[in-house]
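With one protein chain removed, the remaining protein chains of the complex are shown where they sit.
Presenting subunit A:
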Amino acid sequence: MASTDVIKQGQNVILKKGKSLRLYQVWRKRRVHLDKKHFFLDEAIGKPYGTTWDVHGQNVCLVTPDEERDEDVREGGTDNRGINDDTRSQKLSDEDIKALKSKGQHGAAIVEQLVENSTSFKEKTVYSQAKYLKKKRDKHLMRFQILRPNTILLCEMYLMRAPSKNIHLRIDTLAQILTAANIQSGINVMMMETCQGLLLGAIMERMAGKGTVVQIHSESAPVRLAVEAYNFPSSYKDTLHAFPLDQLGFLEPKESVESNNPEQSTSEVSDRLQACKTEEPQATNGKSVESKDCPQCSESDAKERSVGHRTQKEEERSNGEEENDSNVEDCDAAADDAGMVAMEADCQSGEGGTQGQKRKFQVNPEKEARKQRRRESLCRVRDLLHNTKMDVLVMACRFQPLPIFTALFKFLAPSRPFVVYCHYIEPLMECNEWLRNCNNAVNIRVTETWLREYQVLPERTHPNVNMSGTGGYLLTGTTVSNET
């Protein structure tokens, strides 16, 4: 067995019990939590992935494949005419069951007792018996599987636990994003997501550490929770370049920035930032920022972040309206627009702003160094985007897609795919219309998929009773140039 197939300390694993999935990092003597039980995974270290385990007290023990198989039910009644819903069929009371449990009875034994004490079990049809057993086993057996995290499991896990955090991204839609974007090793990807790093992780897995990913992120630092789960080699991170969403104005084409006096345009951006940062005690004053090439990113302070967000939304809104009106990418206008928003924001929080500038602060060399690094990274990404045309644009975020889409679209080379996901169709239709007007894309599609799972059992095959109503919508297409 290859060494990659066994569970090691420090790795992320998924515990699967029935439909519930949990992500944990494996460490000796670290407690994990599943279905109200706490236990240690120590025993599992060094054992292969895919193994099934039972919880015994605080520890887990391996289930052999023979134990694992559910024995088939052979005898049963013909139909349910004799079965009444009178709650008297089970002779064991809740207390009895609790007593069994507290005696430390194994789950399988409890299920057996339940069957023995059920007067109606024998009258049930074999199918009904199988269903009953499955239900009881799921409830009383603390049996779970340890799996290697992958895109499917992570997507399922997030979708079950907090669909809105995951922007309702469904497995088939995620699969289509990756395919439509033609994600492969060695290409340059430009992407924006707000699904906790799930899409980024999926893309990184398909690129295997070769190529470039420019990740536009909305918070002060990119959220890459799910990326950790993949247990990627650390070298994969070298392909990642983060760029904050609220600095997109800084990406104006070089020529226009130069002709427009770079100092001024960057200072506009930093003004805007300044306005957002007034709550931050260690905010640098306007002067020192102006003299610098790149504005700095804000620290993660909840209050300040919320202010920043508001500004950003305003900017998006005004940008979006402008795009709708003129349907042209006018960089200068966009820059002015951004400047205006910055001023507005300044007025709103004007008082705070002056306070922030007056406030004394100590220069922390570590912070300065960090800021410097951020500035350098911003410039690096800007240069990258200006010097290298991107091979694909992928977006799956909770923001209005059009403003971001129009801001990033111009960095794509001709004859390259783009994919925008949205849980709602109308925002994609806006992008669709913008694309049709700008004439820089062909094969534009807005699609939705319908995913239905089936129960396949002898004589009992049918679609599952419940299915997902929507997996969201995708806008896909190919860029073209109008050079002849």
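The rule is short, and it goes like this: a contact is a pair of C-beta atoms (placed from the backbone, for glycine too) under 8 Å apart; a residue touches a chain by one contact, two chains touch by 3 or more; residues count from 1.
The working rule: contacts and distances are computed from a predicted model.
Comparing "tRNA (adenine(58)-N(1))-methyltransferase catalytic subunit TRMT61A", "UBC core domain-containing protein", "Exoribonuclease phosphorolytic domain-containing protein" or "Replication factor A protein 3" against the UniProt entry of the hidden chain yields the protein name "tRNA (adenine(58)-N(1))-methyltransferase catalytic subunit TRMT61A".
Remark: the omitted chain is touched by one listed residue; of A:G104, A:P365 or A:P458 this is A:P458. From the set A:N59, A:Q113 or A:N182, the residue in touch with the chain omitted from the display is A:N182, counting the whole complex. By the touch rule set out above, subunit A reaches the unshown chain at residues 1-2, 5, 47-51, 62, 65, 148, 150-152, 164, 171-172, 174-176, 178-180, 182-187, 205-208, 210, 313, 316-317, 320-321, 324-325, 391, 398-400, 402, 413-417, 423-427, 429-430, 432-433, 436, 442-443, 445-454, 456, 458, 461, 463, 473, 478-484.
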